[in-house]
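In this view, the complex is presented without one of its protein chains, the others remaining in place.
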């Protein structure tokens, strides 16, 4: 973990309430996809945890959804600097993925899969991606994943684009050695039930500190109590209590 | 009273810890010298009351001393906008000044006398000014008052410039029809004792609202309880309980 | 079209927004800024039997997201309030006003309430048994269920108008005090008064407030206020008026979900003189955002 001041480079909406922010700063502590940063915002006591979408040298890309006053304030920042804690969380383990892992993301669960896909491809693996959204207007990053050379399946709950239904409706018939999943808990549970291989899930929980000190975000697993912020946010399918 | 957003134009130090800030905005509510504005600062709950030094059209000049975290933050603002309540306080009554009023200011009590001097001169009166400081390095606005055409006497407690001593040491032998005074309370009391004519004093007190609602800054006078922020900050010599 | 009206102790008000006593004077400073008849009502400056200057200054200090005050009930006394302040108030406010009363003995409370009960302008009596800034009396009545019940009983016997007892948060069990007020016949309770706090000047090494301690208000206390409103709303059947750090229309909704029938706005009037006007203007949009068609429907929805 490191505390660093980042400079905001860009901050643009991808959809009506999802924003992409790129910053420049010391990213040396970000060692794995699926990790997050914790952002200090003037006028708010607690930091805002945001998962890392992409890192390239000293350029950090974050994608976040405006859900409250904090993220609303973030969405209004076009320049200036931000105090970030970087290198938080365990992140995804790509060593166990096998040759053709499947990445499954829903809504703002999609961003961390982007850096993960890059990593897997750089390891010579063949990554397929399922991206789930509610409706066409909420879709983002489909082209970015295609740009990496991934096979991409998009689902929309209302059928306004791609496969009608949920990410699980795209699973049928797909061959994969392993899976990585990030999204809302109901989606995680559905994927848990409908996947044949082993895999890893990224979880969300209200955090106090984000680095394991306050026990605010603990959960029970088959391998004991885990702090989502430090022992997670990524948990293996085998340790989840569902 | 009016709530208006002002744009910061300049904010420069006059001495080591006294700053001059000029802003642009609607000054229409500022009708008298000796009034003040109440400034909202991000991260601070209460507004900061600062007396008006000068007004020219939509340009407002404030002079303030860095005494705490709030004024320290103000001193670091070189641009941007500020939320001000304007037109607060009764201000000085120039109608009773006679032909040759004397203006007596000490330290950051000097600024409101500048607009007052302009007003008196515009009314065809002859204004003499005594400016008291601790030491030479803390002196500001001497030339500005001379520039208006006032006769200016400067005193320094350590004698490093001008008359050695306090403002009262410059009083001896001066002829004046009336006086206006602003400065720390010990100085006000000394002026009260050592002046021959009638006059007006501007007072300071910790304020809650600054517009007469909270009764935080009340004081007792010979004419009843007064709210420094609304019935003051200017009180007549005759009503003060000393 | 949303409905913001609520009924407070039998009196319907257009909206639940009520500037809190001691932050709104008798209304006319604010009437210069906006038409204060848009308010549900307001609670005027705490009234005592005799005129009071209050505590020596400084009596204001700043804190993180809040402020301390130790004004100590400055007011001209009940007779002057009736003969001078209410007629002036009537010129700018045509609705029923809430009369805030403080005393140093049960007899004080009864006397002042009886005098104000006779005034047409007054719609409710808010009996403050929780002022932290006066010595002997004030808060002491609000820290024991027994004396709280006694005040409620005595005042109720003396007046016809609804009596709302204003409670102190500086207690172990505020619900117990609220129950005692209900048992004493109170028509409602309002809470929270300020939390007792203190700041020290590092240069002088003395308290910043001449009174040593003062009452903490502002957004800092909001979560404590929501908790206490929730506890009291669970404990009593009479209406609860919620206050403490309310600064936005969303804060008003949160207080009402916790069990508040109406909501007082205090310190925020001092840092934003248009606070209540703004909150009333923002209420309909906030209600639509959260699917609320009538405010009275959500009172205590989180209980």
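Points worth noting:
The chains carry the letters A, B and C, assigned in the order they are written, with residues numbered from 1 in each.
In this text, a residue touches a chain if its C-beta (ideal position, glycine included) is under 8 Å from a C-beta of that chain, and two chains touch if they have at least 3 such contacts.
Just so we're clear, the structure is a prediction, and the values are computed from it rather than from any experiment.
Contacts of the undisplayed chain with the visible chains, over the whole complex, involve A, C.
Of the candidate positions C:36, C:220 or C:280, contact with the hidden chain is made by C:220.
Per the touch definition above, the residue from A:5, A:56 or A:215 contacting the chain not shown is A:215. The chain not shown here touches subunit C at positions 61, 63-66, 68, 143, 170-172, 195-200, 202-203, 205-207, 213, 216, 218-224, 226-227, 230, 245, 250, 253-254, 257-258, 290, 298, 301-302.
Summarising the interface, subunit A meets the missing chain with residues 1, 3, 40, 44-47, 85, 205-209, 211-220, 225, 230.
The criterion applied here is as follows: only the chains that are shown with their structure count from here on.
In terms of the stated touch criterion, subunit B and subunit C have no partners in common. Top-ranked chain pair, ordered by C-beta pairs in contact, is B-C.
With every chain reduced to the mean of its CA atoms, the largest distance from subunit C is reached by A. Mean C-alpha position of subunit A lies 47 Å from that of subunit C.
Inter-chain centre distance (subunit A to subunit B, centres taken as mean C-alpha positions): 57 Å. The set of subunit A residues that touch two or more partner chains is empty.
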